[in-house]
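The other protein chains are all here in position, but one chain of the complex has been omitted.
And then subunit A:
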Amino acid sequence: MKIHTLLAGAAFAALVGLSTAAVAADKLTVGFSQVGSESGWRAAETKVAKSEAEKRGVTLKISDAQQKQENQIKAIRSFIAQGVDAIFVAPVVATGWDSVLAEAKDAKIPVFLLDRDIDSKDKSLYMASVTSDQVEEGRIDGRWLVKQTNGKCNVVELQGTVGSSPAISRKKGFEEAIAGSPGVKIIRSQSGDFTRSGGKQVMESFIKAENGGKNICAVYSHNDDMAIGAIQAIKEAGLKPGKDILVLAIDGVPDFFKAMSEGEANATVELSPDMAGPALDALIAYKKDGTMPPKWIKTKSTIFFPDTAKAEYERRKSLY
């Protein structure tokens, strides 16, 4: 009899032990396949993702794909094999995700797309995408330029990575905004691959091709980093960035705010680096009671000018 109670007690203790172990294992694990660290913004996104995950008690496994899709696909497969609770992907290019995401769906692992969309017919392959309205970002810059120059301006465009969704959308939005003013024209457009060195090189060739830069009234860059490279190129050509050639970009990284506060750039549309936070909230709600998030979780786009640049720079320095 005594032995029985003892045994039962031991079994009970074991059960309690097991259930506490189960509670501990309840801590969510998320795999995050990041594109790489090609720009300051990207580094900030990774940093914010880490701190947001920590805040919510989520274990975040980050894999840097070094700008290669094959590395991202490998990382997603490894996350599936590991049995994570959710996968976050910032896709490097819009196409080619169907079969690996179908595997994640098979394994019942929800997928969230961060800051870029994918080009897929089957929308059930991912639970939600957290992105800004990238077409709108281009539009905001375009509208501002039209107003600022009274509808007369020769623009050169620095495109992002060829085939990536921000490059496509930001180009589209800007073109839409200037479509109504025939005086505002894109006279040259080329990819600087979202990098500073790329932006500088392309801008140098634009300046050479356009009569030493005299024909250029503004440069529209798909991200801040390329614009910072372009500012360098404009200075080296003996022109004043921000005055002789207006500089407008998108992202809102600290170095660009610094350039604005020094009068070398004119406007940037902020792209919030906190993409993981909203995705984590949606994931936690889904795990708790099965609430399905909206398919598109939109982040806000605001335009910033030199007047607030100094304060904004101070506010962001630590983040990046």
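Following the convention adopted for this analysis, a contact is a pair of C-beta atoms (placed from the backbone, for glycine too) under 8 Å apart; a residue touches a chain by one contact, two chains touch by 3 or more; residues count from 1.
The rule is short, and it goes like this: contacts and distances are computed from a predicted model.
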Among "Phosphate transport system permease protein PstA", "Cytochrome c oxidase subunit 2", "Monosaccharide ABC transporter membrane protein, CUT2 family" or "DNA-directed DNA polymerase", the omitted chain is listed in UniProt as "Monosaccharide ABC transporter membrane protein, CUT2 family"
Only one of A:D98, A:D133, A:E262 or A:D281 touches the unshown chain, namely A:D98
By the document's definition of touch, the residue of A:E70, A:E236 or A:D307 touching the omitted chain is A:E70
Had the left-out chain been drawn, it would touch subunit A at residues 31, 59-66, 68-71, 73-75, 77-83, 93-99, 103, 107, 119-121, 161-163, 191
